[in-house]
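Every protein chain except one is present and positioned as in the full complex.
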Amino acid sequence: MIKVAIAGFRGKMGSSATNMVLEDARFQLVALLSYKKDITNLNQLSQYQGENVPVFSSKEELVETVKPDIWIDFTSPDIIFDTLSFLIEHDIHPVVGTTGLSKEELSDLQKRASDKQLGGLIAPNFSVGAILMMRFAKEAANYFPDVEIIELHHDQKLDAPSGTALRTAEEIATVRESKKQGHPDEVELLPGARGADVDGIKIHSVRLPGLIAHQQVQFGAKGEGLILRHDSYDRSSFMAGVALGCVKVMNEQELIYGLEYLL
Amino acid sequence: MIKVAIAGFRGKMGSSATNMVLEDARFQLVALLSYKKDITNLNQLSQYQGENVPVFSSKEELVETVKPDIWIDFTSPDIIFDTLSFLIEHDIHPVVGTTGLSKEELSDLQKRASDKQLGGLIAPNFSVGAILMMRFAKEAANYFPDVEIIELHHDQKLDAPSGTALRTAEEIATVRESKKQGHPDEVELLPGARGADVDGIKIHSVRLPGLIAHQQVQFGAKGEGLILRHDSYDRSSFMAGVALGCVKVMNEQELIYGLEYLL
Amino acid sequence: MIKVAIAGFRGKMGSSATNMVLEDARFQLVALLSYKKDITNLNQLSQYQGENVPVFSSKEELVETVKPDIWIDFTSPDIIFDTLSFLIEHDIHPVVGTTGLSKEELSDLQKRASDKQLGGLIAPNFSVGAILMMRFAKEAANYFPDVEIIELHHDQKLDAPSGTALRTAEEIATVRESKKQGHPDEVELLPGARGADVDGIKIHSVRLPGLIAHQQVQFGAKGEGLILRHDSYDRSSFMAGVALGCVKVMNEQELIYGLEYLL
Partner (left out) sequence: MIKVAIAGFRGKMGSSATNMVLEDARFQLVALLSYKKDITNLNQLSQYQGENVPVFSSKEELVETVKPDIWIDFTSPDIIFDTLSFLIEHDIHPVVGTTGLSKEELSDLQKRASDKQLGGLIAPNFSVGAILMMRFAKEAANYFPDVEIIELHHDQKLDAPSGTALRTAEEIATVRESKKQGHPDEVELLPGARGADVDGIKIHSVRLPGLIAHQQVQFGAKGEGLILRHDSYDRSSFMAGVALGCVKVMNEQELIYGLEYLL
C-alpha cells in the first residue's frame, strides 16, 4: 500500500481526496496536515469517528513522525513553493492541485526533482474525462477542421466562456489551419448569435439553473458529424484523476505539470 | 379519395408534394398546373413515366376540366392573391405554402372564405415537428422560465439566428415574465459567448457542414432540465404537414393561417 | 402567506420540503410533526439553529395549537389514510407524497373532500419536468406514431425499465394505434438489442455510474425527428412540484390524485 499524507484536507477538494484515500485499497492514509491546530487526530471530527489518523500542524513534524510516499496538496498558492521544495528535499512524491507558481518557480522545482529523479505531479485540472475530451478534440481536428464548442453550466457561474472551453479551442487551434467557422457572408441578425470567436472557432456558453458543468465539442464535415461531450456532475469526479496521479508518480522521475502527460 | 391538384409542382416543395400525393392512398392526383407549357401530361417527364396526370397551363382550364377538392400551391408571391381569390370563388380548398400576402389581402381572403364556409390553409411552415416543439416550449415556459435555445444548421445558411429560433423565443416571451438568463453579474470574457438576446432568452447559432436543420430548446430549473429537440433531415418531412392540412381543411369552414391551428 | 405544516420532515423528501418552505416567501412554516419526541422545536437541530418552529408529536395537538392551511406529508403508507381523514375533517389542505392507499380508501377520501369542497393533492410523482415530458410525449404520439424510449440511470438502480419509462409507454399507447417499432423482418443478432417491448414501443435502459435519472423519448418520421428529454439531477427538483401543489390546492374543491391535473 502506498502511504499518503494530505495537506489542505478540510477544503472541498481536500476532503474529497481524504474520502478517496480512505476508500481506495491501494492507499493508506498515514497523516494529515492542518494549520488550524484544533485537532490532533482525524477521529476527533464527527464524520470520521472510526478513522485513527494523526493530524499535524507542521510539515516538518509530520515527515519526521510518519514518512509518507505521497503528499496530496490542496492548500493555498502562497505556501505551495515552500511545500514543494520541502517535499523534493525529503524524497516525497507531490501530487498537487494548488496552482499559482511562477514559471521560474516551476522550472526551478522541476530541475530539482529531475536531479533527484523524483516523480511528482502538479495539475490545474484533475478531471480525466475533461482531459480525454480535449485530447480527442485535438486529434479529431486534424481530420475535421470545422468545429464549434457548446459549454453549459449552472447559472451561478460568472464568466463565459469557461476556462475549459477556452483551453479546448486553443488546443484545437494548434492543429487546424486558422479558419472562420460558417459561411463567409453570414449575417448576425442579432449580435452574439454566432458565439464567441477563438481563432475562428465558435464558443457558445449556456447558463441554466440545474445544470452542473458540461461541454460539447461538435465537429461537422460533408455528410457527417462527430460529437465529444463531457458531463461533470460533482467534485468526486476529480478523485479518479488524483488517484491516478498518486499511482503514476511513484514510477516517474520528474515533476510533471498537467495530468494529461500521465494519461 | 380526395381529389388534389398541385400548382408549382416543379419546384422543390411542389415536387415533394407531388410525390406525397401520388404515394398517399387517401389522395388522387387529378391535375397539375405549370405555366411553362412544355408538357401536357406528367408522364412526359422521365421520372414519372407511369403516371397519367394532365398538366394544364391555365387555372381556369384546369378547374373546368377536372374539379379538384384540394389545391396545393407552392408557386410565387406575386400570383398567390389572385389564385386564392379564384379558388375561394370556385369552392376549392386551398393548401398553400406560398407566402407574401399583405395583412389586408389575408383578411380579405379570410372573410370571403368564411362567407362561403370554405376550409383552407396558408402555412409558412409545414413542419409538424417544429410546430410541436414550439408549442411544447411555450407550455413548458409556464413552469420553467429559465430557457436558452441552441439552433444548429449547415454552414451554407446565411442568417443567424434562424427564423424558427426567433419565433420560438417570441412565443416563449408571451408566457414568461421578462427576465435575463444567467447570473446578473456574469461577464462575457469574449463578446458573443452568451449568444443573442430576445427578451432575455439566449439564442446560440451553430453552423457546421454536415448538419441539416436542428433546434434544441433547453429549460433548466433547480435540480432538473427539460430539453425539446427537433431534427429536420430533409424536405420530405414537410409533406406530413401538407397531407395533414389537406385532410383537415375538408372539414373546416374558414381560411386558417398557420398549421399549428390544425394540430 | 400560506401557513404550512410538514409531517415526515426528517426523511429525504420531507427535509427537502422543509428547506423549500423555509426559503419560499409565499409560505410560512408554522409546525412540524415528528413521532420521535426527541425535540420540541426545529431550532434544536444544529442545521436549523435560527428557525423557531414548534415540533409536535401528535397531529391533534399540532392542529389545536396552530391551525395550518396546508399539510405536507411524506410519512408512511400505514398511517396516511388516518392522517388524510383527520385533515379533511379539520379543513386542512393535504399535499401528500406518501403512497399506498387502496382504491376504496382513495375514493372514500375523495368523496369526503368533495363534500366539504376541500382542495388537496396526492401525488406519486412531484417532478414537473417528468410530467411535462410524459404529457408532451402523449401529444406528439398523435402525429408521430414511431417512438422509442431511452432511459438512463445510475448503476445502483435495480429495476429496468424504470417506472417512469413504463408509465410513459403506457400513456403513449393510449393514443397511438398498436404497432411494432422497426422493420417487420428485423433480426436481433444478439438478444435484447432492440430493447424491451410495451405495446410495440421499445424501451432501452442504460445503467452507468455518474448518471442520475434521465429519460429521452425519441420520435421519428419521414425526414425528421423529435426528442423530449428530462434530466433529473437531484431531489430538490421535486420541490417545485410540491410548492406548486401547495399554491394550487388552496383554490381547488376536490382531492386530486396526480400532479399532472394541476399543471
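Quick notes on this one:
Letters A, B and C mark the chains as written, and numbering starts fresh at 1 in each.
Methods note: a contact is a pair of C-beta atoms (placed from the backbone, for glycine too) under 8 Å apart; a residue touches a chain by one contact, two chains touch by 3 or more.
Just so you know, these numbers come straight off a predicted model, no measurement behind them.
The chain not shown here makes contact, within the complete complex, with A, B, C.
Checked against the hidden chain, the listed residues C:P94, C:G119 or C:G225 yield one contact partner: C:G225. Between the chain not shown and the residues C:P68, C:G119, C:G195 or C:G241, the one that touches is C:G195. Of the candidate positions C:N43, C:S76 or C:S205, contact with the unshown chain belongs to C:S205. Checked against the hidden chain, the listed residues A:L32, A:I80, A:M133 or A:I172 yield one contact partner: A:M133. Within the complete assembly, residues 210, 212, 231, 233, 237 of subunit B touch the chain that is not shown.
Remark: the residues of subunit C touching the chain excluded from display are 146-148, 150, 152, 155-161, 166, 181-183, 185-198, 202-211, 218-225.
Although one chain is not displayed, subunit A still touches it through residues 127-129, 132-133, 136, 139-140, 143-144, 219, 221-240, 244, 263.
Just so it is clear, only the chains that are shown with their structure count from here on.
Of all chains shown, C has the CA centroid lying nearest to the centroid of every protein CA atom.
Subunit A and subunit B carry the same sequence, and matching their CA atoms takes a turn of 180 degrees, rounded to a multiple of 5. Centroids of subunit A and subunit B (each the mean of its C-alpha atoms) stand 49 Å apart.
Taking each chain's centre as the mean of its C-alpha atoms, subunit A lies 38 Å from subunit C.
The multi-chain contact residues of subunit C, meaning those touching 2 or more other chains, are 231, 233, 237.
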